[in-house]
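Quick one: this structure, given as structure tokens, is what I'll be asking you about.
Every protein chain except one is present and positioned as in the full complex.
And then chain A:
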Amino acid sequence: MRFSGWRVLKEGLTGNKGWAPHWRNPEPKPEYDVVIIGGGGHGLATAYYLAKEHGITNIAVLEKGYLGGGNVGRNTTIVRANYYLPGNSEFYSHSLKLWEGLEQDLNYNAMMSQRGVMMIYHNDGQRDAMVRRGNAIINQGDDAELLDVEGVRKRAPFLNFDNNRFPIMGGLLHRRGGTARHDAVAWGFARGADMRGVDLIQNCEVTGIDIDNGKVRGVQTTRGVIRAKKVALAAAGRSGQVAALAGLRLPIESHVLQAFVSEGLKPVLNHVIAFAENHLYISQSDKGGLVFGSYLDFYSSYAARGNLPMVEHTMESCLAMVPALGKARLLRSWGGIMDMTPDGSPIIDQSGIEGLYLNCGWCYGGFKAIPGSGDAYAHLIATDRPHGAATKFKLDRFRSGHGLMDEEGSGAQHNLH
């Protein structure tokens, strides 16, 4: 079933009776070429690109819950390529280019909206850092524009420009950044993979990884044993636990990050706005709700909810930066579990066990990575060589200290990211 304007019109006129399910619900087969653990954004995108770019279609994606029920459906939906450090910079650049053609490629409306991401600075030091970042982004071939205070005022007149502690001095605008509908991204990749023959198996938890003589043989699941030539982890916040099934310890702590949504309002925010001070980011969904978040709760957590101190901090920051939102009601908040690495950057690499691959450590930023990560991970699984845009995402960098990507400049240490 393909989507088109004509099809939407026809279904509209005939009572929408012709729409079919977007993917099959198959029984697991006893054996696959590739088994992917985790039906989130990264797992589904990997299956899609394995089928599309490498012709490998005898694949199962095993998901313990339902497709899109993990972090892919609980994030604040920001997509951007305004990273600074080599390694991350070219990877997110590659991913953003894939986002820009994604809806055509998938024949699926992911509501990709390049409304621009504006990073606000409040003091001289932050301005200098933004200038450096902007230059790095431009050198990378992406877009960045430094705005002075009037430039920001023109685009967002309702901000608190004269805040006593955090006056606004300007911003760095990245026009190609924006947001996408997170569930639709999962559904689009799921449908695309299913159409190419990939088995998407829900309610199937991986409970063991079978390894024989240093080589992977398959997995144990709540729906029986499944053999596989290659097994690929894509379990987001659960990577530590899934890796432990193969006897691996990863440089990962799982932490909780919260997000918030207000009641629906008339359009008030055009851009995604991120404030350097206090760390707050905010955007408006197409439905009208304001979507925002700030720091991690900063301690280990496997709870899909946070704690009140960070709720309070986020609300305080929000009102300090955008006082006009004081009367908006908060509808809901939630948390997601994320893999935090010591340097805040991800891992896409071989595991040291033949046929077992790692895709983990996406920290607070793995939504924008989904197409790039799927493409790069598929390349690694199919060819056993890293994809050109993801050569720095090595597991060994923590051991050797070479190539650490400390994006925040806060140090490569667990409790700082």
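Observations, loosely collected:
FYI, a residue touches a chain if its C-beta (ideal position, glycine included) is under 8 Å from a C-beta of that chain, and two chains touch if they have at least 3 such contacts; residues count from 1.
One rule holds for everything that comes next: contacts and distances are computed from a predicted model.
One chain of the assembly is not displayed; among "Sarcosine oxidase subunit delta", "CDP-6-deoxy-D-xylo-4-hexulose-3-dehydrase RfbH", "Dihydroorotate dehydrogenase" or "Protein translocase subunit SecD", its UniProt protein name is "Sarcosine oxidase subunit delta". Of the listed positions A:160, A:307 or A:333, the one in contact with the omitted chain in the full complex is A:307.
Only one of A:251, A:344, A:371 or A:386 touches the absent chain when the whole complex is considered: A:251. Contact with the omitted chain, checked across A:22, A:54, A:97 or A:414, is made by A:414.
Looking at A:240, A:293 or A:346, the residue that reaches the missing chain in the full complex is A:240. Against the chain not shown here, chain A presents residues 240-241, 244, 249-254, 298-303, 307, 309, 342, 398-399, 413-415.
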